[in-house]
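Just one protein chain is left out here, and the rest sit where they should.
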Amino acid sequence: MSWEPSARTRDLLARMGSFFDRHIYPNEHRWHAELAARRQAGNAWQPSALVDELKVVARAEGLWNLFLPHPYKGEGGISNLDYAPLCELMGRVVWSGEVFNCSAPDTGNMETIERYGTPAQKQRWLEPLLDGKIRSAFLMTEPAVASSDATNIQCSIRRDGDHYVINGRKWFSSGAGNPRCAIFIVMGKTDPDGPRHAQQSMVLVPRDTPGVTVLRPLTVFGYDDAPHGHMEVLLEDVRVPVENILLGEGRGFEIAQGRLGPGRIHHCMRSIGAAERALEMMVDRLQDRIAFGKPLAEQSIWHERIAESRCMIDQARLLTLNAAHKMDTVGNKDARAEIAMIKVVAPNMSCKVVDWAIQAHGAAGISQDFWLAEAYAHQRTVRIVDGPDEVHRNAIAKIELGKRAAARR
Amino acid sequence: MSWEPSARTRDLLARMGSFFDRHIYPNEHRWHAELAARRQAGNAWQPSALVDELKVVARAEGLWNLFLPHPYKGEGGISNLDYAPLCELMGRVVWSGEVFNCSAPDTGNMETIERYGTPAQKQRWLEPLLDGKIRSAFLMTEPAVASSDATNIQCSIRRDGDHYVINGRKWFSSGAGNPRCAIFIVMGKTDPDGPRHAQQSMVLVPRDTPGVTVLRPLTVFGYDDAPHGHMEVLLEDVRVPVENILLGEGRGFEIAQGRLGPGRIHHCMRSIGAAERALEMMVDRLQDRIAFGKPLAEQSIWHERIAESRCMIDQARLLTLNAAHKMDTVGNKDARAEIAMIKVVAPNMSCKVVDWAIQAHGAAGISQDFWLAEAYAHQRTVRIVDGPDEVHRNAIAKIELGKRAAARR
Amino acid sequence: MSWEPSARTRDLLARMGSFFDRHIYPNEHRWHAELAARRQAGNAWQPSALVDELKVVARAEGLWNLFLPHPYKGEGGISNLDYAPLCELMGRVVWSGEVFNCSAPDTGNMETIERYGTPAQKQRWLEPLLDGKIRSAFLMTEPAVASSDATNIQCSIRRDGDHYVINGRKWFSSGAGNPRCAIFIVMGKTDPDGPRHAQQSMVLVPRDTPGVTVLRPLTVFGYDDAPHGHMEVLLEDVRVPVENILLGEGRGFEIAQGRLGPGRIHHCMRSIGAAERALEMMVDRLQDRIAFGKPLAEQSIWHERIAESRCMIDQARLLTLNAAHKMDTVGNKDARAEIAMIKVVAPNMSCKVVDWAIQAHGAAGISQDFWLAEAYAHQRTVRIVDGPDEVHRNAIAKIELGKRAAARR
Partner (left out) sequence: MSWEPSARTRDLLARMGSFFDRHIYPNEHRWHAELAARRQAGNAWQPSALVDELKVVARAEGLWNLFLPHPYKGEGGISNLDYAPLCELMGRVVWSGEVFNCSAPDTGNMETIERYGTPAQKQRWLEPLLDGKIRSAFLMTEPAVASSDATNIQCSIRRDGDHYVINGRKWFSSGAGNPRCAIFIVMGKTDPDGPRHAQQSMVLVPRDTPGVTVLRPLTVFGYDDAPHGHMEVLLEDVRVPVENILLGEGRGFEIAQGRLGPGRIHHCMRSIGAAERALEMMVDRLQDRIAFGKPLAEQSIWHERIAESRCMIDQARLLTLNAAHKMDTVGNKDARAEIAMIKVVAPNMSCKVVDWAIQAHGAAGISQDFWLAEAYAHQRTVRIVDGPDEVHRNAIAKIELGKRAAARR
């Protein structure tokens, strides 16, 4: 790729690459073994000891809070374009992001509080998050409605004196499985009868508030993703002080718009990293396996799939870097077509590449012995997370239709 | 579909359909709950109490051993074409087959022993299998080689006096997780230096033979499919009497060819049943969910997917019934193109339909709350089981190339 | 295919196959040369002398008017299922249908007059058509509106005393390029303010009526398909006696529905015939051409395409025969889902197979030296003719949605 990374990115990439070689790849087996042992012992929902160890090392090596877009107390201040290639690398190992305090949904939540929070909110929640002491969740999707249309969200946030009283049922609250997850950002309606885009607000809800119940983990194609998890959470007459609102009543949509862009770059670059890893595994396996008298790597059917994978991956990466650059230069709003485009392109691409890699591995590819089955489930999930393909394609089409309507006027 | 089922099939379908309405669908939740409770209690690998109950009912209603192609002691004698629609129905609920003693791999194993076994082998193993007292596994695939090319199979079956001594490592031995699984059919090499298709033999190995170790379950995209399971099995100096060979030394390929046809009809019809169920769920969900002001069912993008699903399902069914009919009339060997075709078409179709159904469900579709996530994993697996797509496409192409070469001579 | 053709079809197929071997394939070059010579001489729009010769032979051999569904004066009376395989054969050579007086749109027009015409209309137009003396066109599609929604049709048919006065502009009036084309069936509005499906009527308009102007041929991807042609026709104050109406005012939709089914079976079976021929050519070429040291036929990428072609063709044929059988047994109306399905499936399939065959031929495949380029254009056209894919998919989806809505009530 000729889109040369900046000097800063090259440096970070080199150092993080070295960290992966020393600390991440060699510990992949240990990570799974640790989790399996805890599961066997009856409780998989505990923070990873391995990750805790590595966080210390990563922080000491200056690989910490890399994602932070605006400077905060001396840290952060990286552009989307510069950060993107680091996400690609972290996409190769699903648990690696937390080691660098760069894992979703904490990155988005930290960014949200940094951008829209009051000084008091920042001190209370942003600082321990940046410190890696606590974790957070974002409670948006609801089981009862098509949440792809955010105006459908039903959770009630009713003002009662100096408090908000919250009632609702959320699910797929990722990260809420971790016992360290201490703070939820909850989206709900403060003004259910208001104008369509001014009904929603976001409120900070400490997990230990009475009325909050983390009901159960949802699985993703059979994976519970412990200890992170995707939880169903019940909110029953949960009371939080009015100071816990973010930005103000009716501004939930505005925050949602602001936070979405970077998160999508991250998702997409991680998908690209996953696809690169799958392609490597596919190529290696094909060279190693013999069938019908020759290595599978000599079959032209695999040449087609390798070539198509390379073409799809490189295109998705260029498109995503282009979107990141556009966000950096003209802002999230004017880059909304580009952001919608990558959200469709990247996970569909990675699903396809992982699918081929599985096929190249035969039964091994669907088992726990290779990372591919897990990647297949995760990448398929990305096509739904943060809005299903259909919603993004619709947005892209609307912009195209608008452009031509304007041109012909 | 105008290809009218026979009177016998219509009767069986009606009765089995009624059984599903009374005993299967209403118990789906219980089945999962029972398994979850056992897993919670520390051992998921126990026979299902629900299935045990229902087996008694099914047998009493004459819905037992329906699959059996040749009559044996008064039971069985159904054509592939007549049995196929019943498989479609059983494909809707993955655990339902065992209720009717019609579940893989037992069906294939029973058929194999019935067709190729000695009277003593039949009495010892076929009868308790037909009686539903024990279960069986088929040990073919090996982790160390590309098993899609069956000549790669390395397991050694060495004659030593009146015994065979077996050494090898097998995996994805489906059904071996069930504690009632008492008998393995093992494929391996009795003559590693013989002609390519005469090296392999099949031997009956009781699971409790010394040297047999069921090592661990393999997962399929995160599912361990307990209590059935897909196990890794180690065979170390396992000794069985020479009488345990099936058909004779060097005839493993011959048996494999003979057993494969019906199994593929079953797999494919189950995939078609799964796709039908997914389409129903998709259509229902689309009618129930509102986004951006109207039911999803009014979006033409979903019309396209519903229509394509219907077209693909109906084509796959006609193709599979056609293959079944050809097997019934000209035999497995002359129907090998048709059998290879359905093995490619049906699971690729069902993967696609299930994928769309998931997308219609949003996050719900990938969770444990709907059957779709499980179906997605299982249907993807069928593209590898019994030979990956690539091997079957290759076989089809060879036949086409041969036909034209002959026509031009 | 195990769906055995009837004895009648087997006999007709055998005799028509022999006719192709003796008279059609050997004359393909002559047909093109004759047309090229006429084009060179300045007028391609003349009936083919070759076809005229062969019509005499075909009639003498009893291969004449085979399509006719209901008996008329001793001829005809064939089911859709029995006629379909003959269409497949005729689909291999685009001009062959006329040799047997079985070419579109004359078949549909003859069927329409036979079914809905008065005795006088039959005598005047059906008989010379059945005799092969004249040809006909069907004037439906209009350039000014989306004709896929037939209620959009704007052509005005105004009653004026004992006459209808017709004004409109039609295009893609296939067959109107032939100077022998003597009669048009024109669809237009007799009651523009009536109920949506009662506005349209069909009227017989002799081509030589004053006010009729055949303006120009439309091309189809560069082909003008002379001498048949797809013409733009202007109708200016064209007066025909009221006796020329078919069935009655406001019954245009009813006739359109009745005529569409068989025509779609014919289109689809011809597409299947074209795909079979393309697959044969692909396979032959791959066996003949050497690149990078071995025949292309040994490349597994081509095995995949050959196999997929065979799977797609066989599925499309089974689906089409199934639709034909359903039309024969429950009628066009109850078979409308099946008819819509084949109209989507068959031409999309043939486009794909022809595309691969072209790729196998390299530059030769897009030239006039092989039949493939022409087939590529024609098969792509079928996806639009008689309603674009989108309209048919919509119809299929509506039926599925209705089925489930009914089931859940």
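Each chain carries a letter (A, B and C) given by its place in the written order, and its residues are counted from 1.
Keep in mind that, in the parts below, a contact is a pair of C-beta atoms (placed from the backbone, for glycine too) under 8 Å apart; a residue touches a chain by one contact, two chains touch by 3 or more.
Note that the structure is predicted; figures quoted are calculated from it, not measured.
S.K.: Of A:19, A:64, A:125 or A:302, which one is in contact with the hidden chain?
M.R.: Of these options, the touching residue for the absent chain is A:302.
S.K.: If the hidden chain were put back, which of A:207, A:325, A:361 or A:378 would touch it?
M.R.: Checking the options A:207, A:325, A:361 or A:378, the one contacting the hidden chain is A:325.
S.K.: Which residue numbers on chain B touch the omitted chain?
M.R.: Here the touching residues of chain B are 299-304.
S.K.: In the whole complex, what residues of chain C lie against the chain that is missing from view?
M.R.: The list for chain C reads 42, 141, 143, 145-149, 152, 171-172, 218-223, 289-292, 296, 299, 301, 355, 358-359, 362-369, 373-374, 376-377, 380-381, 383-385, 388-390.
S.K.: When the complex is taken as a whole, what residues of chain A touch the one chain not shown?
M.R.: These residues of chain A touch the chain that is not shown: 1-3, 279-280, 283-284, 286-287, 297, 300, 302-304, 306-308, 310-311, 314-316, 318-319, 322, 325-326, 329, 337, 340-341, 344-345, 390, 392-398, 400-401, 404-405, 408.
Basically, only the chains that are shown with their structure count from here on.
S.K.: Are the interface residues of chain A and chain C largely the same numbers on each copy, more than half shared, or largely different?
M.R.: same
S.K.: Taking each chain's centre as the mean of its CA atoms, how far is chain A from chain B in angstrom?
M.R.: Chain A and chain B have C-alpha centres separated by 37 Å.
S.K.: Could you give the separation in Å between the centres of chain B and chain C, each centre being the mean of its C-alpha atoms?
M.R.: Centres of chain B and chain C (C-alpha means) sit 43 Å apart.
S.K.: Using the average of all C-alpha atoms in each chain as its centre, how far is it in Å between chain A and chain C?
M.R.: Inter-chain centre distance comes to 53 Å.
S.K.: Return the residues of chain B touching two or more other chains; collapse runs of consecutive numbers into ranges.
M.R.: Chain B, residues with two or more chain partners: 390.
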